[in-house]
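Showing subunit A:
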Amino acid sequence: MTLTGIGVTVRQAGPDDAVGGVLPRWVALPESVEEIAALLRACAEQDLAVVPVGGGTKLHWGAPPERCDVLLDMCCMNAVLEHAAGDLVVRVQAGATMDALAAELAGKGQELALDVPSGAGSTVGGTLAAGLPGPRAFRFGTARDLLIGITVVLADGTVARSGGKVVKNVAGYDLGKLFAGSYGSLGVIAEAVFRLHPLPAERRWVVAEPALDEVPAIALALAASQAEPSAVEVDRPDPDGPLVLAALVEGTAAEARARALRDVVGGGEVIGQPPSWWGRVPSGEVLAEVRFPPTATGAVLDAAAGAGTALRGSPVAGRLLLATDGQLAVSALRKTVEDAGGRVVVLATPDSGVDRWGQISGLALMRRVKERFDPGRRMSPGRFVGGI
Partner candidate 1 sequence: MEELTAALHSLLPEDLVITDPVRLRTYECDGLTYHRATPGVVVLPETAEQVARVVRLCNDFGVPFVARGSGTGLSGGALPREDGVLIVTAKMRRILDIDLDNRRAVVEPGVTNLAITEAVRDQGYYYAPDPSSQQVCSIGGNVAENSGGAHCLKYGFTVNHVEACEIVTPDGDLVTLDRMDPGYDLLGAFIGSEGTLGIATKITVRLSRAPEAVTTVLAAFESLEQGGEAVSAIIGAGIVPAAIEMMDALSIEAAEAAVACGYPAGAGAVLVVELDGPAAEVERQFTRLEEICSAAFELRVAAGPAERAAIWKGRKSAFAAVGRISPAYIVQDGVVPRTSLPAVLAAIDRLSAEHGIRVANVFHAGDGNLHPLVLFDDAEPGAGERAEVVSGAILDLCIEHGGSITGEHGVGVDKSRYMPKMFGVDDLDTMQLVRCAFDPRGLSNPGKVFPTPRLCGEVPGVRKGVHPLVESGKAEQF
Partner candidate 2 sequence: MDPKLINDCVHCGFCLPTCPTYVLWGEEMDSPRGRIHLMSQHVEGTPMTPEMAGHFDACLGCMACVTACPSGVQYDRLIEQTRVEVEREHERPPQERAVRGIVFNLFPYPRRLRLLRPTLGLTGRMAPFLARVNPSLGAMAGLAPRVERRQRLPRVVRARGERRAVVGMLLGCVQREFFPQVNAATARVLAMEGCDVVIPPGQGCCGALSVHSGLEAQAKRLARRTVRTFEKAGVDTVVVNAAGCGSSMKEYATLLGYDPGFRVMDLSEFLAELGPVATRHPLPRTVAYHDACHLAHAQGVRSQPRQLLSGIPELELREIPESAICCGSAGTYNLLQPEAARDLGDRKAKAVESTGAQLLVSANPGCTMQIAAAMRRAGADIRVAHTAEVLDASLRGAAL
């Protein structure tokens, strides 16, 4: 077996290249869509399993791959291809880091309204594939909502794109939706087109430390406020400690609106910089994402405290991350959360025996999608829901 002669830079993998403990044989470093296609065609011919990777910041998420022959590193495809500022649209290669993209856009007073912690090295493709929502998803939606076009390479080397460079477009199926949050299991995201927003003139955070039992009501009131917060997040690093709540307001009248929100919260301070924890993934060996209807906030906070985890996330969007270095009693947590109308997904855990995903109504259909896109099960096999 060999990957030479196909015109793609390939090196031997080292111990640092392992994915969930599975060591690939090669690391491929394609520099163009055509090179990705050539690589995947070669892999198809030799039945090699491929795991695409961006900045590698979330590579330990999801189940370890069943097998992994090639780690497809997108680092060389990092160009911002086209920033049409007048159209509020950007086309970018998947390997570009979110930081580099943000810097380029900021030059024209614009931004991609996805909150990825700066300096982390996350790439566009990885951010899309992991699909983790940030604080402002409450107002702007998640990656799939801001993605308007995508170029992907399938397991057999087929290059396909859907969507386009215009925000409004309903021609054909939206492959971007399928690939966003697909953990690399359908193919390789090569390029993406996003809709952009103007950078807000001002940003203010209202930061307060409300009593725990007041949080659900405050969250509902903030969500319903016509002062329109862009995000409302809570942070509780210690399951027995205090909870900090922060609400973000963006716009030319941010200061006045923030003061209005402070009244809703019932106290706190208005500051011009985010709290240090804002938008960051809490650290811990075990990381779980809880999604829930906002009215279940109280129940979820209780469940997290009961599970002894740190928590961070948005009670208004109904999404919290729980983190711990200890054991997480997943099935008990899941039972409580599901009873409250929510879901628990274990994003990262060293424990291979855990049911990471829980029950999914559409799983049978998902399997059929996987079968069509990757019949040889060569794209990140076993990484995603139901062992897809």
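A quick word on the picks: all candidates are chains of the complex that A comes from, given by their letters.
Methods note: contacts are C-beta pairs under 8 Å (C-beta built on N, C-alpha and C of every residue); 3 or more make two chains touch, one makes a residue touch a chain; residues count from 1.
None of the values given here were measured: they were computed from a predicted structure.
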Looking at 1 or 2, the one that touches subunit A within this complex is 1
Within their complex, subunit A touches candidate 1 through residues 84, 86-89, 109, 131, 141, 144-145, 152, 154, 156, 158-162, 164-175, 177-178, 180-182, 186, 197-199, 201, 220, 223-228, 251-253, 256-257, 291-295, 318, 342-343, 345, 357-358, 360-366, 368-373, 375, 384-386
